[in-house]
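Here the complex is missing a single protein chain, while all its other protein chains stay put.
All chains are identified by letter, namely A, B and C, in their written order; residue positions are counted from 1 within each chain.
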Amino acid sequence: MYSEKVIELFRNPRNMGEIENRDGVGTVGNPICGDLMTIYIKVDGDRLKDVKFKTFGCAAAIATSSMITELAKGKTIEEALQITRDDVAEELDGLPPIKMHCSNLAADGLHAAIEDYKRKKE
Amino acid sequence: MYSEKVIELFRNPRNMGEIENRDGVGTVGNPICGDLMTIYIKVDGDRLKDVKFKTFGCAAAIATSSMITELAKGKTIEEALQITRDDVAEELDGLPPIKMHCSNLAADGLHAAIEDYKRKKE
Amino acid sequence: MKRIYMDHAATTQVDQEVMEVMLPYFTTYYGNASSFHSYGREAHDAMEDARKKVAELIGAESDEIIFTAGGTEADNIAIKGVAYKKEKGTIITSSIEHPAVLETCRALEREGFNVTYLPVDRFGMVQPPDVESAKKDETIIISIMHANNEIGTVQPIKEIAKIASENGIPFHADAVQSAGKVSIDVKRMNIDLLSLSSHKIYGPKGVGALYIKKGVKINPIIHGGGHERGLRSSTENIPGIVGFGKACELAKKRMDTDVPYLIKLRDKLINNTLDKIEESYLNGHSTKRLPNNAHFRFTAIEGESLIMSLDDKGIAASTGSACSSKKLEPSHVLMAIGLNEVEAHGSLRLTLGRENTDEELEYVLEALPEVVERLREISPLWKKDLEIEKWRKEMEKR
Partner (left out) sequence: MKRIYMDHAATTQVDQEVMEVMLPYFTTYYGNASSFHSYGREAHDAMEDARKKVAELIGAESDEIIFTAGGTEADNIAIKGVAYKKEKGTIITSSIEHPAVLETCRALEREGFNVTYLPVDRFGMVQPPDVESAKKDETIIISIMHANNEIGTVQPIKEIAKIASENGIPFHADAVQSAGKVSIDVKRMNIDLLSLSSHKIYGPKGVGALYIKKGVKINPIIHGGGHERGLRSSTENIPGIVGFGKACELAKKRMDTDVPYLIKLRDKLINNTLDKIEESYLNGHSTKRLPNNAHFRFTAIEGESLIMSLDDKGIAASTGSACSSKKLEPSHVLMAIGLNEVEAHGSLRLTLGRENTDEELEYVLEALPEVVERLREISPLWKKDLEIEKWRKEMEKR
């Protein structure tokens, strides 16, 4: 049911872990539904210098988390805010329909981390 | 479903055919139900010297017809009238329950032939 | 003794190629198709591949096929599925359907649905105008079999389906006997629901399928884990499904050679039998009949003893005689085409298969007249016996 890419990223997720001196953190999902993601960002100027994640959830949740960190890293904050759930799913060669809405939260997590960063900066 | 004996008598029925100068004939059954038997008897004194049959019907009907002729042949009329459907079924090592009442008419056929003989003699 | 199987309408031998693809799914790829691990995925993928093959045989899409435990279940799900969804209304069917349809309709009658059983002509044909005039506003489904399992008559289901579709009524066809022998294209033919059974087309027993056109809504009759889109719960019978898929693929592939071959054998069987045996008749339609079906009746003999006698000669055949049925009633199909009981009792069905040879046919054409003659010799209904003539007269009057 999962694409090769999902499985590969599930097996070897990139950018897994916390960022110690992060500039923003966003947590989305609900463990009651089986998915909880935390995205950490480190900002340099208006660019995301580093993006990491921690995820409780299914293979799709882990793979999307990993994918968002790769997609966002190096992008400007403006660019990062453009990344959608669909972009993530597309980059993963698709997700099972049933997983599209529950485990595909990583874009929201990134956006929440950026919000957090913006709030702190104010 | 049929006993060996039923199958054997169905394959090689004894006493099949008509008796030309018979003393009695009995027809029982109903072709609508798929069974019709005619039993012919030749009487010598008070004994059944010959008993023959013709049957339209299933294997059970043919085997029971054949069996009644064997059971009755050589018996006195009194003895022959004692032969029941159950005797026939028993001699055949049993009949499938569903066939007990529809195809096991041979005893009735014999009795009808004896009635016919008695009627004619009167 | 060499045996000759001419009862292919009852069931068929599993094809060697079907066996080969099936076997690994019992002991190597034995996973449950719902499982997440590799065993589960293997099972799931094999099932979806089979689903595609079944769909291709009838011109459907894969996701319009659900697997069932056989033709009977497919018929039940189709008709009860629609009925329970609609909750009330009238069902139109024919009087010569398979018991899987007829008894389902009778059960629904007991539950308060109305059922119209259309008559057939003496060849076993449903008349499309009868369907036209039977349909009402409350009609919830029309179910007419594609080909009859006894006398082999092939129905004008395209015309009937057209009437149904023009009136917005779902049309169900029981294609258990026709699949692989008469070409089917559910889209072109406007069919909404169609039943198939694996064991009639050289696949394993205990598997079937129901085609449900996209958009047609039905309720399940078996509840459980939600398999087959909730319409037929239970751990999927993967080896059976894989075998069925292969059987469908082969049926499609071989149809162009199988059908003319079967027709040649069938026609030889019919013509020679009618020629050789006096007072023998063909039941069913002379041309609109299944390529593999020959259905006779012989005066003055009874079918069970006929097929038992053929069995003694190694020939496997079937009859519509009451004596061979659990209910001791003559075939409802033969009665519906206007035969009387005695005629129905004297019926014989020989149904051919792709493995039957001309040599086998020759043997049957030798054996059959002998057997008929012998039983007529035993029979009090055959000719000479005048005392019995009264029975025959009575019968003929009915």
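Before moving on, here are some points about what is shown:
One rule holds for everything that comes next: a contact is a pair of C-beta atoms (placed from the backbone, for glycine too) under 8 Å apart; a residue touches a chain by one contact, two chains touch by 3 or more.
Values in this document were obtained by computation on a predicted structure and should not be read as measured data.
Of the listed residues C:Met19, C:Ala134, C:Leu274 or C:Leu328, the one in contact with the hidden chain in the full complex is C:Met19.
Touch with the chain that is not drawn comes from one residue among C:Asn237, C:Thr273, C:Ser331 or C:Ser379, which is C:Asn237.
Touch with the chain that is not drawn comes from one residue among C:Ala10, C:Met335 or C:Leu365, which is C:Ala10.
The hidden chain makes contact, of the residues C:Val21, C:Met308 or C:Ala322, with C:Met308. Seen across the whole complex, the unshown chain contacts subunit C at 3, 5, 7, 10-14, 16, 19, 26-27, 30-32, 34-40, 69-73, 75-76, 98-100, 103-104, 106-107, 197, 199, 204-207, 220-226, 233-240, 304, 307-308, 310-311, 314-319, 324, 326-327. Within the entire complex, the positions of subunit A that touch the omitted partner chain are 7, 10-11, 13, 16-18, 25, 27, 31-38, 54-62, 98, 102-103.
As a convention for this text, only the chains that are shown with their structure count from here on.
One simple way to say how far apart two chains are is to compare their mean CA positions; for subunit A and subunit C this gives 57 Å. Averaged Cα coordinates give subunit A a centre that lies 91 Å from the centre of subunit B.
Residues of subunit C in contact with two or more other chains: none.
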